[in-house]
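Some chains have been omitted; the remaining ones sit where they do in the full complex.
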Amino acid sequence: MELVPGNSLLTATPEEGRRLAVTLARKTIGFMQPDASVREVLRPAYANDADSLTAAGQVVATEFQTIAAANDYWRG
Amino acid sequence: MELVPGNSLLTATPEEGRRLAVTLARKTIGFMQPDASVREVLRPAYANDADSLTAAGQVVATEFQTIAAANDYWRG
Amino acid sequence: MELVPGNSLLTATPEEGRRLAVTLARKTIGFMQPDASVREVLRPAYANDADSLTAAGQVVATEFQTIAAANDYWRG
């Protein structure tokens, strides 16, 4: 199972970087819980709970922090 | 769905940067829960709970950390 | 509603920087829950709960991290 698509943190734009952050977060969940049917069962639990969504947002914010630094904040 | 408005982390001022941080956090919630009606139902749950608001504030603080670094802290 | 008082992260001293960190955290809560009467109702819930206060302290610590870096840690 691939954890870092394209095996790189470098993206052309912040938008791509943000989507990579979401992907890294999701791939890690998939790595820790490889059973897709279990993940499917869990989805409503977090997608319909404000605090669960916020906690997931915190993970994306942390991943994005890393990716943004990797890309020197796309100051280009 | 656009996750990073204007596809840039660069803003003219800290105030703009702070609003971008809130926007990034909110757009990510929207990306993870695309159903606006569900988000509408969830809003009272977090907007009327001290810990939920604090957790959301933690996400904004993390996003702002990234944006502030991107803008070299607007040291101009 | 202003989120960053003075529209700057630069302060003369760490003490001012710390107070700005608390202000940023509080202003964000106010931005997410603009109804002052609701915030008033919520205050006892977090001000009288150890974990709630700790979580709020985590937000201030994260905001201060950003402000301290902005001011090069007041190494002057």
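Order of writing sets the labels: A, B and C. Residues in every chain begin at 1.
Quick note on the criterion: contacts are C-beta pairs under 8 Å (C-beta built on N, C-alpha and C of every residue); 3 or more make two chains touch, one makes a residue touch a chain.
The structure presented is a predicted model; accordingly, all values stated were derived computationally and were not measured.
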Every chain here is the same sequence and 3 are shown, so how many copies does the full assembly contain in this file? 6
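Keep this in mind: only the chains that are shown with their structure count from here on.
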Averaged-CA centre spacing for the pair chain C and chain A, given as whole angstrom: 27
Residues of chain B that touch two or more other chains: which are they? 49, 51, 55-56, 58, 62, 65, 69
Listed in rising order, the residues of chain B that touch chain A in the complex are 2-4, 7-10, 24-25, 28-29, 31-33, 38, 42-43, 45-46, 49, 51-52, 55-56, 58-59, 62-63, 65-66, 69-70
Using the touch definition up top, name the residues of chain B that touch chain C in the complex. 13-15, 17-19, 22, 47-51, 53-58, 60-62, 64-65, 68-69, 73-75
